[in-house]
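Removed: one protein chain of the complex. Kept in place: all other protein chains.
Labels run A and B following the written order; every chain starts at residue 1.
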Amino acid sequence: MSVARDVFTLLCLLAGAGFFLAGTLGLLRFPDSLSRLHALTKADNVGLALIVLGLLPQAGSVLDGAKMLAVWALVQIASGTVAQLLAQLAHGERGAQALADSAAPSPEGGPT
Amino acid sequence: MSLVLDSFLGVLALALALRVLLAREALAAAIGFVGLGLVLALLWVRLDAADVALTEAAIGSGVTGLVLLRTAAAAKPVAPQGVAVRGLAALIAFAVFCGLAALVLTLPEPAPSLADEAAAHLEATGLGNPVTAVLLVYRALDTLLETVVLLLALIGVWSLSADRDWAGAPPPLWRFAPTPPLVFLARILPPLGILMGLYLFWTGADTPGGAFQGGAVLAAAWLLVLLAGLRAPPAAGSRRLRALLLFGPALFLAVGALGVVFAGAFLAYPEGIAKPIILVVEAAITASIAVTLGLLVLDPPQPPGPLPVEGHSSP
Partner (left out) sequence: MAETFLGFAACLLAFAAAALVRLWRSRGAADQMMAVQLLGSAGVAVLLLISAGTGAPAVLDVALLLALLAAFAAAAFHSVRAAPPAEAPPAEAPPQRSPTP
């Protein structure tokens, strides 16, 4: 029983770390702010959820398990809204940047 | 493995600190500072200091983070100091670091510590958390003075407004009409924040937590409500507000004075009822700390005038 529990934990942690890696790669490689934000909030969220899932069987007490679930619920609610907040800023910055680029005379007509 | 984790954390903290120091814009430095607070909280956890980790997270990402972000966003760009001055500052900081490192590394084994004595007398206090025992029993005088210092800091902030405006209200925290996601967050998070703050205060008696952490979280919850414009900042002249500000230090002082009468020394607690007294005092200073920290973030009071109109910068 304990072996099955450990195997389950290990698998969930591996998957969670994998999602974190995917989120990080997305942050590093995606071309613009909004898609990076998407990678951050979606992949990291699922990664955290999987880690919580994996650690639940190892929890020392019911209260500890409840706290882990509370952490997960809080991150779920908050990160979705935070994505909206940061997206509004990124959208505004992108608009301002595009305007600044188009307003300033470019030195040559080549690609940036 | 723990060595790997700890060295990662150490390197990350150093990198973040360098980032904060070398950032070109104030806003970038402020954002880096919030990140540094998070990493420091992790470091404190690795050092088995969960109380300090709680405080670091509550203050660094919460109240101080907001103060720095607001200041950085509002500050006019200033020319950075010359290389000579910064080099000298770096040299002095490094010398301090070397001194501290030498001290820590040449401590005798076992290092001198009062931890055993503190733990030995814990039972008499009725508390289970030695940190709270230190804060509210062994060194209660320091905590009393700290609450007064917070009040003095608030008076310092308020003194930036003209005498005749002291009774006015600080301007709202928001400059432009808060967007729906922010309002949503300000409806969802503050109840959780209140719950968390009360929980941290209550559990501080036996597990990591305490009045300061609880108060900081409560302040953050209140500030979020103010950020979203769901409530207006209170008038500084309001009697209720001032009563709340004074409640903590006043009760603490009263308990200290009663200690002279009933237990023989200032801030001594009578045997047997130490824990209830400590909890009452902690409740009072939690409330006062929450209000004081919140007001410290707000601007100095202003004379009542037209509210900033949506779409225009505040005057």
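FYI, a residue touches a chain if its C-beta (ideal position, glycine included) is under 8 Å from a C-beta of that chain, and two chains touch if they have at least 3 such contacts.
Computed from a prediction, not measured in an experiment: that's the story for all the values here.
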item: Subunit B, residues in touch with the chain not shown (by the definition above); value: 1-2, 4-5, 8-9, 11-12, 15-16, 19, 27-28, 31-32, 34-35, 38-39, 41-42, 45-46, 48, 50, 53-54, 57-58, 61-62, 65-66, 69-70, 72-73, 173-180, 182, 185-186, 189, 192-193, 196, 199-200, 203, 207-209, 213, 217, 220, 223-224, 227-228, 310-312
item: Chain not shown, touching residues in subunit A; value: 6, 9-10, 13, 16-17, 20-21, 23-24, 27-28, 33, 36-37, 40-41, 44-45, 47-48, 51-52, 55, 58-61, 63-64, 67-68, 70-71, 74-75, 78-79, 81-82, 85-86, 88-99, 103
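Rule of thumb we're sticking to: only the chains that are shown with their structure count from here on.
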item: Centre-of-Cα separation between subunit B and subunit A, whole angstrom; value: 28
item: Complex interface listing, subunit B residues touching subunit A; value: 179, 181-182, 184-185, 188-189, 192
item: Touching residues (chain side subunit A, partner subunit B) in the complex; value: 74, 77-78, 81-82, 84-85, 88
